[in-house]
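Partial view: only certain chains, each at its native spot in the assembly.
Chain nomenclature is as follows: A and B, assigned in order of appearance, with residue numbering initiated at 1 for each chain independently.
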């Protein structure tokens, strides 16, 4: 990594932080409180790390007002230290600028519209009728076999596959192994034999969408599958046909959203949760990891399902009892009635 | 999309529907009730869309007898409108015929048997002893490093990887990111160190199998992993070594089937459900999404596990109580006995 040195003063100015201590100290890299040494910039976001703050060898630490007094080194005070740290890191470790370039092994159909300052890596395949805007990056081994449009500055990191008509907004980041625009799982039962439903819709991604490793987003059947602006999808996610995801929703790894479900804006879907098809989640809904969502949710808030983890013997006893909770209820209600009768008759 | 115009008469004839209204109306495309306009063919499969039917601008709608009277435009009556619609869509939007062709960048071992009218796309790699039947399509970036046989008309959409000996039937569709024939997760514990079990079996797919994006099917250890005719697998599924899946079973996204499990014919496995290894599911078993199947099932029917979703506070209370349901049972049983004693002694 090449370090871009900044003085505390310069960096604090860029991230709108207030300096306590020498503003002339040089910063060369970010690190956590424990590992940071000379030139290192660190941060503290929770009092759980106060001990580490007191022992840090970092040259400067981004802190909230509350911890400023505890900081043994130069402090940069910010209302949101983690956010400020994320921004500072981008100054100290800027991502490498790519050099616009079409690799000689790339196979790009002549009937494509390629903007300025575009990178097309080795072994990329792009079929006809694609429109790639300026400053896009199409990493090694990516394959595009359907007409697509990519907004400015969008990045396919490497080995992304797009096989159905797809619209991407600006500044999207699509990670390796992602597949966009495949046919959805649309089947009709014809006397016990499955008949495939044709898929004619598109995948539409807004601006600033990030799609994690090996995530799949299927194209719509008749309408489109739509991912809103600023949506962040982690790795190994399944987005089925005709799903709609509202702006700025984040979905953690291994989650699955079944067909035609609509998720609101600013939702947070926990890892490995599963959301049934043809339901609707309101704006601001948050789902815990490993939860099963089988019905629409109309109110924002945090929702969970599942049982607590136990040692296997206890679990087995309880999981077996679970099979007759309903009976237990009835038994308890009868007891309650009997007791009332008995109580009155006393 | 290129539209293939048909008259209502021609199309109704092909899908064996009965026309009510002008049979000479031209149809150019399919669309849902809301979006359809002149030339559009739509369908209605449930009375939940009756309102939309009444307002549709479609030129024709496929309906069941029951809704025929409500149709404001030309109706094509069918006993299964969704199925008829799927078929009609294939006439109006036929999938593009590929042109048989071996791309100059494809690397095909000379010791392969390639049938007539085969497409082999850019950057495809095929190693020795492969047999590709007539009318197969091997999409861009696919890699085959083991001896395989592909039946007539089978399609690898793009970037499919086959690394173990594999037999595919006719008319299979394998989507991007699929990996067939990898070693299974077979390990023996040698005093705390895992020793790998050799995998010598194959992957065997029947006819008309569809395998979704990023699904993995491991080869068998000694015997084969076998997927029956007409089986449909959605995206992101894991099929472990030596699994056997019966004909016409459908498995939804993110499900996992552990090693040596046998699933019957005409089963439906819900999304993100997990099925333990070394068990057996009878023909016609259906499993709800997000269910855990830990034991064999000998009777057809629909099965589920898990708990209902709740707001996090209620859930936490109940999930905590779950840990002592067994105690609660015993408490209730004692109460019942005591009450009986009390009742008698009254």
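Miscellaneous remarks
Quick note on the criterion: a contact is a pair of C-beta atoms (placed from the backbone, for glycine too) under 8 Å apart; a residue touches a chain by one contact, two chains touch by 3 or more.
What you see is a predicted model, and the numbers here were worked out from it, not measured in a lab.
Oligomeric state of the entire complex in this file, given as copies of the one sequence with 2 shown: 3.
The definition used in the following text is that only the chains that are shown with their structure count from here on.
Spacing of chain A relative to chain B, judged by their CA centroids, is 26 angstrom.
Of all the residues in chain A, the ones that touch chain B in their complex are 105, 107, 123, 125, 141, 143, 145, 159, 161, 163, 177, 179, 182-183, 185, 187-190, 192-198, 200, 214, 216, 218, 222-223, 236, 238, 240, 254, 256, 258, 272, 274, 276, 287-288, 291-295, 297, 301-308, 310, 314, 317-318, 320-322, 325, 328, 331-332, 335, 338-339, 342, 345. Looking at the complex, you find that chain B touches chain A at residues 1, 30-32, 35, 80, 82-83, 86-87, 89-90, 93, 95, 105, 121-123, 139-141, 157-159, 175-177, 210, 212-214, 230, 232, 234-236, 248, 250, 252-254, 266, 271-272, 289-290, 306-312, 315-316, 319-320, 322-326, 328-329, 332, 335-336, 339, 342-343, 346.
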